[in-house]
Each structure stands twice: as C-alpha cells, then as structure tokens.
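Read through the structure below, which is laid out as structure tokens, and then see the notes.
Every protein chain except one is present and positioned as in the full complex.
On to chain A.
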Amino acid sequence: MASAPFKAQLTDLLNSMFAMDFLDEQFKELQMLEEASGPGFLTEVVTLFCGDAERIISQLDALLNEPAVDFGKVDANVHQLKGSSSSVGAKRVALVCIKFRNVCQENDKEGCIAALHEIRHEFDELRKKFQTMLQLEQQIQDLDSK
C-alpha cells in the first residue's frame, strides 16, 4: 500500500513524542476519540490548541512587558494554558506551566520572563512535531482514499 511508508513515519514520530514526554496518555484518549468521531477530530483539537496557546503566549508577553506587572492576570493566563495543554496531552508544556505558576505566585518578574521563554521553546518544538504529524496524516488519508 502506497501509504505504508508514511504510516511507518507517523508511528515513529508519535512513539518518539511519547518517549520524550512531548505527549502523555491524554493524547491517547484523543486518538481513541478520533476513532469514534471520525477523521479530522485530532486535526481540529491540535489546531485549536496551537491557536489557543499562541494567543496566550502573546498575551503573557504583553503582560510581562507592562511597567507594573499584573501577576493575577499572568497567573490566570498560565492556568488556562496549563489546562488546555493537559487536555491535549502536551506534557512538557503543561509541566513548564506549573513552574511558571510557582514563580508567578511569588511575584517574581524575572522568573516569569524566564518561564515564558521556556514555554515558548517547548511550544515551538511541539508545534513543529504536530505540523509534521498532521502533514503525514493528510498524506496517508489522500493515498488511502485513492
């Protein structure tokens, strides 16, 4: 089958994402839901998550650039990002969010800025892998439907 090599690539990619803690068991729940909801569900959730995360990271950047940082708002945004990353199984992003909340609760601006850089790094890495995953899924779908 023409899609076989792409399926092998996708399997390898996902295995490495789980092994390196980019993803956790919650992502497997979403994979099971896709089986019931039909193709497109995972794409939609991943796309929603990436858009949401990008928006929150931009807001955090703006909040931390204020002369007087509103740590309450920062915490609320990080809480939201932690929630959505946990819901999609984005383990490393969720873990950095926990660190971020700890420094935020100490009103540590420098700590928050450092945590934001780390979140940005983790999210960028994850997003690249998600993009590759979605491209492979699309290729598989296109080939299997022929």
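Everything that follows uses one rule, which is that a residue touches a chain if its C-beta (ideal position, glycine included) is under 8 Å from a C-beta of that chain, and two chains touch if they have at least 3 such contacts; residues count from 1.
The rule is simple: contacts and distances are computed from a predicted model.
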Identity of the absent chain, which is to be given by its UniProt protein name, from "Response regulatory domain-containing protein", "Translation initiation factor eIF2B subunit delta", "Acyl-coenzyme A oxidase" or "Very-long-chain enoyl-CoA reductase": "Response regulatory domain-containing protein"
Residue, one of A:Leu10, A:Leu23 or A:Val45, that touches the chain absent here: A:Val45
From A:Ser37, A:Ser58, A:Gln105 or A:Gln138, residue that would touch the chain that is not displayed: A:Ser37
For chain A, residues in touch with the removed chain: 26, 29-30, 32-33, 36-37, 41, 44-45, 48-49, 52, 76, 79-80, 82-84, 86-89
